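A single protein chain has been omitted from the complex, and every remaining protein chain is retained in its original position.
Coming up: chain A.
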Amino acid sequence: MIENSKCECGHNNPVGTILCESCGKPLDEETKGKETIVQEMRYEGKARRSQTFQSSPFDMVWNFFSSVKVAIILIIITLIAASIGTIFPQEKFVPSSDPAAYYEKQYGLWGKWFHILGFSDMYNSWWFFTMVSLIGISLVVCSLDRVIPLYKALKNQQVRKSVDFLKRQRITAETTLTAAEADEKLAKLEQALQSKRYQVKREGNALLAEKGRISRWGPYINHIGLIIFLFGVLLRYVPGWYLDETMWVREGEVKKVPELPYYVKNEGFDITFYDQKNVPKSKQDAGPIAQKYETRAVLYEKDWDTGKLKPVAKGSILVNHPLAYKDLRLVQADFRIGLLDALDLKLVDKESGKALGKFTVDLYDLKPNQVFRVKDKEVVLLDYYPDFALENNRPITKSPDPNKPAFVFEVREKGQAKGERSWVISGQNLDELTKENRYAIDLAGMKMVDSTGLMVRVDKSLNVILFGGVICMIGLVMGFYWHHRRVWALVDDGRLYIGAHTNKNWYSLERELKLIGEFDTLQVKRN
């Protein structure tokens, strides 16, 4: 389609150029026939890579991703997919370990297909990831394909353009004047445009006024910001850069932080409620409203040489105020109140009916064959089922959590190797099983504690992500709060030609130029 890349003005243009780099004259036949060259002006009529090379497989991939149309389609598909994912809750918000069954039960046929089609966990799915990656690639290719020629073109602008170029602008003006008037008119124009903060260059009987060029770099800077942002998100996959765990710590407990050489101690968990006086009547039925969730925590680091724990951070963890140490953040996320922590049991002599004494069983810290001494008796722990249940008439534990603690004790006289066995389930002595026993073990008291649920987070690429966001913002502000406007004027053969171009806000440009008295014959072509 391009027969000749050499312009009449003598300039040699690269293949694929639409408007001569020097004088702006249309080069291909199609453009020559057009009344305006607004579309062609977008990248100054420069040859873009995507329009120049079209043969190798790389070119085809490049050309595909360099299309803004493709970029928009990718955006729209992602947008629609993302919205579908919010129709029902995502799997991670669903209180069930069997999502397939849950969705069908809760949301019927639609829920079933929502799960089958993979929408229930779509934001972590490979295809959603692929969509976002494609947008990322499109960002890079689109930007590179355009910014390089645009930069070159705007850097080497000629003041003197051809009449053809000026007449084909969307905003134009034309008047006849004598050679004597020409100089004066151009000088007036120069002054008027300068008063509107244009930077004006003059070359004999030609003039170029320009302002807000910074606006043209906005989109590319903002795209660079987005690329950095996406790159930052990708960095999460570097081992050790990202951690997302949860942990439960009971009051008084020191617990290892998952996957990290740290330990957390919960020195106390508190919930403060708002005074009912401050709660509006309509909300009072719903029960008290929490004002504060607070975990008083100490963070320890393990010294690998000595094996000792060294406190490194201490403080309150509140919602919105995580405990931070180096890259680690502990975030207040959940709580459980009134958990069974220890049982006080008493040893009773059934014959006399008198209690011989008490001992405390710490439900989280029991060793096999642990011995509790009560007066001259020894109570030995033979078996412990924290979450007792019967399966085929055999005792088992459903979980390691002491939801229904059951014990098999053996009570021995001091120094003896054998004694009598007894079962204690949830603090109740099962006397029917062991009727001939002399001693019974009964509940004397319970110790309850609260437990705090903490999120354990490491996100080392956060600064990269934030940096990307800042760059993106700078680009957006440059692109949208500045406007690139140019006005060309040329006196040729007794006529003054004026052409003006902007990449956006045509009405404002028109209004601005109309305010300058010199543009009495201003015309705007509608398209």
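Note that in this section contacts are C-beta pairs under 8 Å (C-beta built on N, C-alpha and C of every residue); 3 or more make two chains touch, one makes a residue touch a chain; residues count from 1.
Please note the rule applied: contacts and distances are computed from a predicted model.
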item	value
From "Sulfur carrier protein ThiS", "Cytochrome c-type biogenesis protein CcsB", "NADH-quinone oxidoreductase subunit J" or "ABC transporter ATP-binding protein", the hidden chain's UniProt protein name	"Cytochrome c-type biogenesis protein CcsB"
Option from A:Ser5, A:Thr31, A:Thr52 or A:Gln90 whose C-beta touches the chain left out	A:Gln90
Residue among A:Leu260, A:Val380, A:Leu443 or A:Leu476 that touches the chain left out of view	A:Leu476
Of A:Lys185, A:Arg457, A:Arg486 or A:His501, the residue in touch with the unshown chain	A:Arg457
Sole contact to the chain not displayed, among A:Pro99, A:Gly118, A:Gly268 or A:Pro322	A:Pro322
Which residue of A:Tyr220, A:Tyr293 or A:Phe388 touches the chain not shown here	A:Tyr293
Positions on chain A where the hidden chain makes contact	38-39, 42, 68-69, 71-72, 75-76, 78-79, 82-83, 85-87, 89-90, 93, 106-108, 123, 244, 274, 278-283, 289-293, 318-322, 329, 331-333, 455, 457, 459, 462, 465-466, 469, 472-473, 476-477, 480-481, 503-508, 510, 527
